[in-house]
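What follows is a structure written as structure tokens; I'll ask about it next.
Every protein chain except one is present and positioned as in the full complex.
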Amino acid sequence: MGIEPLEVLLRDHPFFRDLDESDIQFIAGCGRNVVFEPGAYLFREGEEADQLFILRHGRVALEIMVPGRGPVVIDTPEEGEVIGFSWLFAPYRWRFDGRTLEKVRAVALDGVCLRGKCEDDPKLGYELMKRFASILVRRLQSARLRVIDMYRP
Amino acid sequence: MVSRSRVVIDRGGLQALIAALRSAGYRVIGPTLRAGAIVPGEVAAIDDLPAGWTDEQQGGQYRLRRRDDDALFGYAAGPQSWKQFLFPPRSLLWRASRIDHGEVATEAGGPVDALAFLGVKSCELAAIRVQDRVFAGDGVADPGYRARREKVLIVAVTCGSPGGTCFCASMGTGPAVGPGFDLALTELIDGNRHEFSLDVGTDRGEEIIGSIPSRPIEPEDEAAAHRVVEGATASMGRTLEVGGIKELLYRNYRHPRWDDVAGRCLACGNCTLVCPTCFCHAVEDASDLAGQTAERWRSWDSCFSLDFARVGTGRVRTSTRSRYRQWLTHKLATWIDQFGTSGCVGCGRCITWCPVGIDITEEVRSIRRTEEA
Partner (left out) sequence: MTVPAELPEALLSEPMVPRQYRVVSRRRETHDVVTLGLEPLHGPGSPVRPGQFNMIYAFGIGEVPVSASGDPAAAGPIVHSIRAAGLVTRALCDSHPGTVVGLRGPFGTDWGVDTAVGHDLVIVGGGIGLAPLRPVIYSVLANRERYGRVSVLIGARSPADLLYTSELQSWRSRFDVDVRVTVDVAGGTWRGPVGIVTELIPRALFDPASAIAFVCGPEIMIRFAARSLVDHGLDPANIRVSLERNMKCAIGLCGHCQLGSEFVCRDGPVFTYARVGRLLAIQEV
């Protein structure tokens, strides 16, 4: 089985839809292919946050360990989505655990590299920020709707 | 008014009418003076009627005043309407007792009296028509209302003395009497005479007046009756512009006027109690301590009560603003979509009996005025 170049993998992913070819190549320079077995951790709460994961296959549980309750899953990004935003802003530390629920294939983009590229090319930086913002807004709305606990009797 | 025949009777004729009703088995309910107001009560003779009394009404104000004549029906509307007889404030729907094997035997509510309503003003007759559509209209009928309604004989009265809060002319419900009466009177009183034109509306009405002394109606009497209506129409205390009112209120659910009235409204529910068309009611189930007998009761309820509307275990209308809006919008707008007529008959009771004098005509006027601006 041939290993596809990163640019192709990124171009196929919904997050990068309609992005310039040159930009994708630029970003691919920050990335590497990663594979996780079921139950593996992509990242853990408190650790240094330095990667954005472009999920190509499989589902990841975003969870937080609550003493007395065990791990509480609050979100489950899956293929076609992305996970990990704590690398965007200081203090660059993961807030939650990211644990795979099944075999996961992803492209891991290095945070420092990505931040550097955004600083160097503000136009690309703005384009990426728009895409991040769109995802974050949707997730924020979902989280807010869950805060109201609408199934409460 | 749709009438089969017209005659004129005098006070003696009216007395004979009351007697005829009683001997035909009706309990006669008519206007009586009680506790400083004119309210429906049992009537045996014309002496029981509030001769020579009228009412002065304004927002939050009601008092009786002596007239300078002895008119028997010379007032507008008291705090109680005929609603309490057709749709009683509290009634037993059924009673059930446990028998064997968990089974239950049920008996329905009690027997129904034959009532004759004497002195139903045009607005009140309109209100009965409105409630007929609610309780015995196209939807599921209420058997209790039907049973009571069938046994009621209505003697309507043209309103000759509208009050300070009246606006039946605006609502098209008076002062001339509309359909639905068995008999209808117009009081003709001046320095020279005290008589009543009497219209017959039904066979039942025809039968009752068979033995009553009367004389044929003359053109002069017709003219006098006409003048009563004209005079009353010209002395309405309030007006309400009804053109496009449904759409107006549907457009203005977020109008700031609702906040304004909410600052005054106490959500006391008086308006819903005195209104002759309000029909919202509670259904309460109860049992004895041993759990052997259960009863289901129906009682008047008000949309102003905090717990009136619920979804899940939460209240829908917690603010006074939303509850006042619900009442007014229902009365003047959504009622039309539900039942084909307005829910308001222009009797003005809600204005008179509101402790802070909120005026339904003024609230609508204010919303309309801001729209046109």
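Here the chain labels run A and B in written order, and each chain numbers its own residues starting at 1.
The rule is simple: a residue touches a chain if its C-beta (ideal position, glycine included) is under 8 Å from a C-beta of that chain, and two chains touch if they have at least 3 such contacts.
Computed from a predicted model, the values in this text were never measured in an experiment.
Please identify which residue in B:Ser211, B:Thr318 or B:Thr370 touches the non-displayed chain.
Answer from the full complex: B:Thr318 touches the omitted chain.
Which one touches the absent chain: B:Arg11, B:Arg129, B:Lys151 or B:Arg296?
Looking across B:Arg11, B:Arg129, B:Lys151 or B:Arg296, the contact with the absent chain belongs to B:Arg296.
For the full complex, which residue in A:Gly29, A:Gly46 or A:Pro71 touches the chain that was left out?
Touches the omitted chain: A:Pro71.
Taking the entire complex into account, which one of A:Asp20, A:Glu48 or A:Glu102 touches the absent chain?
The single option touching the absent chain is A:Glu102.
Mind listing the chain A residues that contact the chain we can't see here?
Counting over the whole complex, chain A touches the hidden chain at residues 59, 61-63, 69-76, 78, 101-102, 142, 145-146, 148-153.
If the missing chain were put back, which residues of chain B would it touch?
93-94, 96, 98, 101-104, 106, 108, 134-135, 139-143, 253-254, 279-288, 291, 293-294, 296, 298, 301, 303, 308-313, 316-319, 321-322, 325-326, 330, 333-335, 337-338
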